[in-house]
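Pasting in a structure now, in C-alpha coordinates, and then I'll have a few things to ask.
With one protein chain withheld, the remaining protein chains of the complex are depicted in position.
Then we have subunit A:
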Amino acid sequence: MNPVKVSNVTVAYDRKPVLQEITFDMPEGKLIGVVGPNGAGKSTLIKAILGLIPTASGTVDIYGKPYKSQRKLVGYVPQRGSVDWDFPTNALDVVLMGRYGHIGWFRRPGKKDTAIALQALDKVGMKEYASRQISQLSGGQQQRVFLARALAQDATVYFMDEPFVGVDAATEKAIISLLNELKAQGKTVLVVHHDLQTVKEYFDWTLLLNKRKIALGPTEEVFTIDNLQKTYGGRLSFLDTQLDPSHVVQS
(Lines give C-alpha, C1' and ligand atoms only; values in the text may rest on other atoms or scores of the structure.)
Protein backbone atom coordinates (compact mmCIF):
# COMPACT_ATOMS: atom_id res chain seq x y z
CA MET A 1 0.00 0.00 0.00
CA ASN A 2 1.24 3.49 -0.74
CA PRO A 3 2.43 5.34 2.34
CA VAL A 4 0.91 8.59 1.12
CA LYS A 5 -1.89 9.11 -1.35
CA VAL A 6 -2.75 12.71 -2.21
CA SER A 7 -5.92 13.15 -4.25
CA ASN A 8 -7.07 16.39 -5.78
CA VAL A 9 -5.74 18.62 -3.04
CA THR A 10 -6.30 22.35 -3.49
CA VAL A 11 -5.13 24.91 -0.95
CA ALA A 12 -5.86 28.63 -0.91
CA TYR A 13 -4.71 31.40 1.41
CA ASP A 14 -7.24 34.23 1.47
CA ARG A 15 -8.90 32.86 -1.66
CA LYS A 16 -5.54 33.00 -3.50
CA PRO A 17 -4.95 29.45 -4.71
CA VAL A 18 -1.50 28.21 -3.73
CA LEU A 19 -1.80 24.53 -4.64
CA GLN A 20 -4.13 23.36 -7.38
CA GLU A 21 -5.50 19.86 -7.76
CA ILE A 22 -2.45 18.03 -6.57
CA THR A 23 -2.70 14.29 -7.03
CA PHE A 24 0.07 11.79 -6.50
CA ASP A 25 1.05 8.57 -4.78
CA MET A 26 4.28 8.35 -2.85
CA PRO A 27 6.15 5.08 -3.37
CA GLU A 28 7.22 3.18 -0.27
CA GLY A 29 10.84 3.07 0.89
CA LYS A 30 12.12 5.87 -1.32
CA LEU A 31 13.81 9.22 -0.78
CA ILE A 32 11.67 11.74 -2.58
CA GLY A 33 12.91 15.25 -3.31
CA VAL A 34 10.47 18.11 -3.86
CA VAL A 35 11.76 20.99 -5.96
CA GLY A 36 10.18 24.19 -7.23
CA PRO A 37 10.76 27.93 -7.12
CA ASN A 38 10.19 30.05 -4.02
CA GLY A 39 6.50 30.34 -3.28
CA ALA A 40 5.71 27.24 -5.34
CA GLY A 41 3.81 25.81 -2.40
CA LYS A 42 6.31 23.20 -1.25
CA SER A 43 5.93 23.99 2.44
CA THR A 44 2.20 24.35 1.92
CA LEU A 45 2.05 20.86 0.43
CA ILE A 46 3.67 19.32 3.51
CA LYS A 47 1.42 21.32 5.82
CA ALA A 48 -1.64 20.24 3.87
CA ILE A 49 -0.61 16.58 4.06
CA LEU A 50 -0.09 16.87 7.82
CA GLY A 51 -3.38 18.68 8.27
CA LEU A 52 -1.66 21.79 9.61
CA ILE A 53 -3.66 24.01 7.28
CA PRO A 54 -7.17 23.54 5.94
CA THR A 55 -7.52 22.34 2.37
CA ALA A 56 -10.17 23.75 0.04
CA SER A 57 -10.74 20.31 -1.43
CA GLY A 58 -9.16 16.90 -1.80
CA THR A 59 -8.09 14.11 0.52
CA VAL A 60 -4.84 12.76 1.92
CA ASP A 61 -4.44 9.15 3.02
CA ILE A 62 -1.54 7.76 5.01
CA TYR A 63 -1.39 4.01 4.46
CA GLY A 64 -4.98 4.05 3.33
CA LYS A 65 -6.41 5.97 6.27
CA PRO A 66 -6.87 9.66 7.03
CA TYR A 67 -3.92 11.37 8.66
CA LYS A 68 -5.81 11.89 11.91
CA SER A 69 -5.78 8.20 12.72
CA GLN A 70 -2.23 7.64 11.48
CA ARG A 71 -0.31 10.41 13.28
CA LYS A 72 2.09 8.05 14.98
CA LEU A 73 3.32 6.84 11.60
CA VAL A 74 4.40 10.31 10.55
CA GLY A 75 7.51 12.33 11.46
CA TYR A 76 7.91 16.02 10.67
CA VAL A 77 10.90 18.34 10.38
CA PRO A 78 9.63 21.92 9.97
CA GLN A 79 11.70 24.70 8.45
CA ARG A 80 14.31 25.71 11.00
CA GLY A 81 13.25 29.35 10.92
CA SER A 82 9.75 28.48 12.09
CA VAL A 83 10.60 28.57 15.80
CA ASP A 84 12.26 30.99 18.20
CA TRP A 85 15.63 29.45 19.05
CA ASP A 86 16.00 31.71 22.06
CA PHE A 87 13.31 29.69 23.81
CA PRO A 88 14.48 28.57 27.27
CA THR A 89 15.11 24.90 26.62
CA ASN A 90 17.95 22.55 25.73
CA ALA A 91 18.61 20.15 22.86
CA LEU A 92 17.46 17.03 24.71
CA ASP A 93 14.23 18.73 25.69
CA VAL A 94 13.44 19.61 22.08
CA VAL A 95 14.13 16.04 20.97
CA LEU A 96 11.90 14.76 23.77
CA MET A 97 9.06 16.72 22.18
CA GLY A 98 9.17 14.08 19.46
CA ARG A 99 7.95 11.62 22.11
CA TYR A 100 4.98 13.71 23.25
CA GLY A 101 2.67 12.11 20.68
CA HIS A 102 3.44 8.71 22.20
CA ILE A 103 3.31 9.83 25.83
CA GLY A 104 -0.17 11.29 25.85
CA TRP A 105 -1.77 14.00 27.95
CA PHE A 106 -0.69 14.98 31.48
CA ARG A 107 2.16 12.44 31.73
CA ARG A 108 5.81 13.47 31.76
CA PRO A 109 8.45 11.83 29.57
CA GLY A 110 9.90 8.76 31.29
CA LYS A 111 13.26 6.99 31.30
CA LYS A 112 12.43 5.13 28.13
CA ASP A 113 11.59 8.35 26.30
CA THR A 114 14.81 9.97 27.48
CA ALA A 115 16.77 6.95 26.29
CA ILE A 116 15.11 7.14 22.86
CA ALA A 117 15.77 10.88 22.65
CA LEU A 118 19.44 10.45 23.59
CA GLN A 119 19.76 7.72 20.99
CA ALA A 120 18.26 10.02 18.37
CA LEU A 121 20.72 12.76 19.34
CA ASP A 122 23.52 10.23 19.06
CA LYS A 123 22.36 9.27 15.55
CA VAL A 124 22.77 12.85 14.38
CA GLY A 125 26.11 13.21 16.17
CA MET A 126 24.74 15.56 18.83
CA LYS A 127 24.79 13.46 21.96
CA GLU A 128 27.39 15.67 23.60
CA TYR A 129 25.14 18.67 23.09
CA ALA A 130 22.15 17.23 24.92
CA SER A 131 22.17 19.76 27.72
CA ARG A 132 23.19 22.72 25.58
CA GLN A 133 20.77 25.64 25.47
CA ILE A 134 19.40 25.68 21.91
CA SER A 135 20.39 29.27 21.17
CA GLN A 136 24.01 28.22 21.77
CA LEU A 137 23.90 25.81 18.81
CA SER A 138 25.03 26.62 15.28
CA GLY A 139 22.48 26.56 12.45
CA GLY A 140 23.59 23.10 11.37
CA GLN A 141 23.38 21.81 14.92
CA GLN A 142 19.87 23.22 15.33
CA GLN A 143 18.86 21.44 12.15
CA ARG A 144 20.27 18.20 13.54
CA VAL A 145 18.27 18.67 16.71
CA PHE A 146 15.11 19.01 14.62
CA LEU A 147 16.07 15.88 12.75
CA ALA A 148 16.69 14.02 16.00
CA ARG A 149 13.27 15.09 17.21
CA ALA A 150 11.71 13.55 14.10
CA LEU A 151 13.73 10.36 14.68
CA ALA A 152 12.41 10.25 18.24
CA GLN A 153 8.92 10.22 16.74
CA ASP A 154 9.79 6.73 15.53
CA ALA A 155 7.70 7.13 12.38
CA THR A 156 7.49 5.28 9.06
CA VAL A 157 6.95 8.28 6.80
CA TYR A 158 8.94 11.47 7.23
CA PHE A 159 8.35 14.96 5.87
CA MET A 160 11.27 17.37 5.99
CA ASP A 161 11.08 21.01 4.98
CA GLU A 162 14.40 22.30 3.61
CA PRO A 163 16.65 20.47 6.09
CA PHE A 164 19.72 21.43 4.06
CA VAL A 165 19.24 25.18 4.15
CA GLY A 166 21.95 27.05 6.04
CA VAL A 167 23.83 23.99 7.23
CA ASP A 168 27.55 23.26 7.00
CA ALA A 169 28.94 20.62 4.67
CA ALA A 170 29.45 18.12 7.50
CA THR A 171 25.83 18.43 8.61
CA GLU A 172 24.65 18.00 5.03
CA LYS A 173 26.63 14.76 4.78
CA ALA A 174 25.32 13.61 8.16
CA ILE A 175 21.74 14.29 7.10
CA ILE A 176 22.14 12.48 3.80
CA SER A 177 23.61 9.38 5.40
CA LEU A 178 20.78 9.46 7.92
CA LEU A 179 18.22 9.66 5.10
CA ASN A 180 19.80 6.65 3.46
CA GLU A 181 19.73 4.80 6.74
CA LEU A 182 16.01 5.52 7.08
CA LYS A 183 15.51 4.28 3.55
CA ALA A 184 17.41 1.10 4.34
CA GLN A 185 14.94 0.52 7.17
CA GLY A 186 12.15 0.67 4.61
CA LYS A 187 10.96 4.14 5.61
CA THR A 188 9.70 6.73 3.20
CA VAL A 189 11.10 10.26 3.29
CA LEU A 190 9.86 13.33 1.45
CA VAL A 191 12.35 16.22 1.49
CA VAL A 192 11.80 19.74 0.22
CA HIS A 193 15.07 20.62 -1.45
CA HIS A 194 16.40 23.86 -2.87
CA ASP A 195 19.69 22.85 -4.44
CA LEU A 196 19.14 21.54 -7.95
CA GLN A 197 22.79 20.48 -8.23
CA THR A 198 22.37 17.66 -5.74
CA VAL A 199 18.90 16.37 -6.61
CA LYS A 200 20.18 13.62 -8.87
CA GLU A 201 22.70 12.51 -6.31
CA TYR A 202 20.42 12.52 -3.27
CA PHE A 203 16.94 11.44 -4.32
CA ASP A 204 15.46 8.28 -5.86
CA TRP A 205 12.31 10.09 -6.87
CA THR A 206 11.60 13.73 -7.58
CA LEU A 207 8.43 15.80 -7.39
CA LEU A 208 8.54 18.97 -9.46
CA LEU A 209 6.04 21.44 -8.13
CA ASN A 210 4.86 24.90 -8.99
CA LYS A 211 1.34 25.43 -7.74
CA ARG A 212 0.51 22.32 -9.76
CA LYS A 213 2.29 19.02 -9.95
CA ILE A 214 4.63 19.27 -12.94
CA ALA A 215 6.03 15.76 -12.68
CA LEU A 216 6.62 12.95 -10.23
CA GLY A 217 8.68 9.89 -10.87
CA PRO A 218 12.11 8.30 -10.61
CA THR A 219 14.67 11.11 -10.72
CA GLU A 220 16.37 9.73 -13.82
CA GLU A 221 13.05 9.95 -15.68
CA VAL A 222 11.59 13.25 -14.53
CA PHE A 223 14.50 15.51 -13.59
CA THR A 224 14.89 16.80 -17.14
CA ILE A 225 15.62 20.24 -18.57
CA ASP A 226 12.20 20.11 -20.11
CA ASN A 227 10.43 19.56 -16.78
CA LEU A 228 12.65 22.09 -15.02
CA GLN A 229 11.67 24.61 -17.67
CA LYS A 230 8.01 23.94 -16.96
CA THR A 231 8.61 24.26 -13.22
CA TYR A 232 10.79 27.34 -13.14
CA GLY A 233 9.34 29.03 -16.23
CA GLY A 234 10.77 32.50 -16.83
CA ARG A 235 13.50 31.93 -14.33
CA LEU A 236 15.16 29.47 -16.66
CA SER A 237 17.90 31.83 -17.77
CA PHE A 238 18.94 31.76 -14.13
CA LEU A 239 18.81 27.99 -14.29
CA ASP A 240 21.03 27.86 -17.35
CA THR A 241 23.81 29.65 -15.59
CA GLN A 242 23.33 27.87 -12.30
CA LEU A 243 22.88 24.32 -13.39
CA ASP A 244 25.69 22.19 -14.65
CA PRO A 245 24.10 20.01 -17.39
CA SER A 246 25.68 16.92 -15.87
CA HIS A 247 23.39 17.35 -12.87
CA VAL A 248 20.30 17.06 -15.01
CA VAL A 249 18.95 14.07 -16.83
CA GLN A 250 19.37 14.51 -20.59
CA SER A 251 16.33 13.55 -22.54
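Assume contacts are C-beta pairs under 8 Å (C-beta built on N, C-alpha and C of every residue); 3 or more make two chains touch, one makes a residue touch a chain; residues count from 1.
Throughout what follows, contacts and distances are computed from a predicted model.
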item: Protein name as given in UniProt for the chain not displayed, "Acyl-CoA dehydrogenase domain-containing protein", "Manganese transport system membrane protein MntC", "Mono/diheme cytochrome c family protein" or "Isoquinoline 1-oxidoreductase beta subunit"; value: "Manganese transport system membrane protein MntC"
item: Touching residue (missing chain; options A:S7, A:Q20, A:N90 or A:Q119); value: A:N90
item: Residue of A:R132, A:R212 or A:K230 touching the missing chain in the full complex; value: A:R132
item: Missing-partner contacts on subunit A, residue numbers; value: 47, 50-52, 68, 71, 74, 76, 78, 82-84, 87-90, 93-94, 97, 100-101, 103, 105-109, 125, 127-129, 132-133, 136, 141, 149, 153, 168-171
